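Every protein chain but one is kept in place in this view of the complex.
Now for subunit A:
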Amino acid sequence: MSAREEVLGRIRTALGADRPRVDVPPLPSPRDLPAAELLDLLTDRVEDYRATVLRCAPGEVGATVVRGLDLALGGGWSPADVVVAPGVPAAWRPEGSTEDDGRPAVGLAAFAATLTGVATAVAETGTLVLDGSPLSGRRALSLLPDVLVCVVEAAQVVPDVPDALARLDPVAPITMVSGPSATSDIELQRVEGVHGPRTLVVVLAA
């Protein structure tokens, strides 16, 4: 008998003919927040992870991205060291930045910063969700450079995790990002910055 047949057979033996019937209670209904409160909550929660949130009008995203890069990289950064997800609108991009051209993923480690959009963002947990689409970029893009700048538009913000999942394609390569890379492995104290980007800047356009 194959291992597959044997394991499945064991499960059937273990459960017996009379399987328990289980009713799953209804899930808690999501919080309904007015749009303005939703954005305030997201800002508060992202900042709590020691990430930077810059809020701006939809027409000011490009300038705000540059301000975010100034904060993260200090003065004198070169736009060519900023790699951008291919679906990011031209108006958001610093002039002279590099578009991800699909080069071998490890080649992305040479860039100083990454700029992407997001698929959705969760206010309650301060989570940005990237889904591998041209706007979010492939997974290695938001991983290897040490600074990550993400642009979030107001309409993309949802109250809680279940609302975000409902907006996502379950078979897409999804990364949920809640603050910069961190660890609690030394005496259970949170320290920001291990293998992923050590600096996270969120540009919130509304």
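Keep this in mind: a residue touches a chain if its C-beta (ideal position, glycine included) is under 8 Å from a C-beta of that chain, and two chains touch if they have at least 3 such contacts; residues count from 1.
In this section, contacts and distances are computed from a predicted model.
Engineer: Missing chain, UniProt name, options "(2Fe-2S)-binding protein", "L-lactate dehydrogenase complex protein LldF", "5'-nucleotidase, C-terminal domain" or "Branched-chain amino acid ABC transporter permease": which is it?
Structural biologist: "L-lactate dehydrogenase complex protein LldF"
Engineer: Can you say which of A:G62, A:P94 or A:P180 touches the chain missing from this structure?
Structural biologist: A:P180
Engineer: Specify the residue from the set A:L39, A:V88 or A:L143 that touches the hidden chain.
Structural biologist: Missing-chain contact among the listed residues: A:L143.
Engineer: For the chain that got dropped from the picture, name the residues of subunit A it touches.
Structural biologist: These residues touch the chain not displayed: 2-4, 6-8, 10-15, 19-25, 27-28, 45, 48-49, 102, 105-106, 109, 122, 124-127, 132, 138-140, 143, 160-162, 165-166, 170-191, 193-197.
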